[in-house]
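Complex shown without one protein chain; remaining protein chains in place.
Moving on, here comes chain A:
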Amino acid sequence: FWSSRCLIGFGPGRFRYTPPTTTFTGITVKPVRLVLRLVLKSLDECSRSAEKKSENMARVLVGVKRVIDYAVKIRVKPDRTGVVTDGVKHSMNPFCEIAVEEAVKLKEKKIVKEVVAVSCGPQQVQETIRTALAMGADRGIHVEVSGKEYESLGPLQVSKIMAALAKKEEAKIVILGKQAIDDDCNQTGQMTAALLDWPQGTFASEVTVDGDKLKVVREIDGGLETIKISLPAVLTADLRLNTPRYATLPNIMKAKKKKIANVKPGDLGVDLTSRVEVLRSQQGATGSSDAREGAVLGRWTNRRNGPNWAFETVAFLAPIPMATGPIQNHDPRPCCV
């Protein structure tokens, strides 16, 4: 901004020159004071214009979810009310990592001014927010939900929270992962856009800014679809959008100083009652190569046993028979446990 704004500050309208009272050395006090005054004025102009520019730059809200780590072998609870989560390794949903990376990239390109990471859940989700901060987010918001409400927390409730926060934080872009690897719902992004009445670019594999609009290349069943949506908008990240960066050691230390605000759903005016009741969770038929058999949990456990376990639903629905067959029975190599 130095080059463009300050030169204008030095333009004819701003520059007042009075010939100096000359001495033998040719330099007097008066012009020095003049120069100082001009420098201060131009600095003022620069900072004011920089502020104006930043006011025009958007704020991005990124939703991150704490899920059971992809490498963990899932076990159903003996009382069949859900899966075992106590003492099990959790980490950030891989699609949420891609979302955070995209938000940080937008900030690095100076398209957005601030990246805010949001997560809903009990105290432990702060780890996930910290990971987002270590990747480059500026601050975090922890929406406190615990106990029974957390167990019944689903896309509808989360999208209501995200919509309320997007309005409160005056976010221009909301980026979410396309789906979570624990429930595979693929609904939160779409519902958030509907509640906000914003356009949505889901399954994004490429996002570019086009003036005051976003050009989004979406991965759909038939191939790639390119759409142009106006801001503000909701985006959901697909696998090939980017490769998330490592949280480097200096960034992990810097993230310690970044703030995480605590918010209650009630403060946002959100009602968390769920319209869905989980009756029973059970393991699907093991060793079955037919992906469609068994409950959602059964399908997922199945997926974990073969080497081709990518979190793409598309790849899963067409399993490679060889991979699940012989390797399961003969190859005890723990390549993907």
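As a convention for this text, a contact is a pair of C-beta atoms (placed from the backbone, for glycine too) under 8 Å apart; a residue touches a chain by one contact, two chains touch by 3 or more; residues count from 1.
Assume contacts and distances are computed from a predicted model.
Peer 1: Looking at what's absent rather than what's present, what does UniProt name the missing chain, "SMCR8 protein", "Orc1-like AAA ATPase domain-containing protein", "Golgin A7 family member B" or "Isovaleryl-CoA dehydrogenase, mitochondrial"?
Peer 2: For the chain missing from the view, the UniProt record says "Isovaleryl-CoA dehydrogenase, mitochondrial".
Peer 1: Of the listed residues A:Arg59, A:Lys107, A:Arg130 or A:Lys160, which contacts the missing chain in the full complex?
Peer 2: The single option touching the absent chain is A:Arg130.
Peer 1: Taking the full complex into account, find the residue in A:Thr81, A:Thr248 or A:Asn262 that is in contact with the omitted chain.
Peer 2: A:Thr248
Peer 1: Give the residue, chosen from A:Ser91, A:Gln190 or A:Thr236, that touches the chain omitted from the document.
Peer 2: Only one of A:Ser91, A:Gln190 or A:Thr236 touches the chain omitted from view, namely A:Ser91.
Peer 1: List every residue of chain A that touches the chain not included in the displayed model.
Peer 2: Touching the chain left out of view, chain A contributes residues 70-72, 89, 91, 94, 127, 130-131, 134, 246-253, 256, 307-310, 322-323, 326-327, 330-337.
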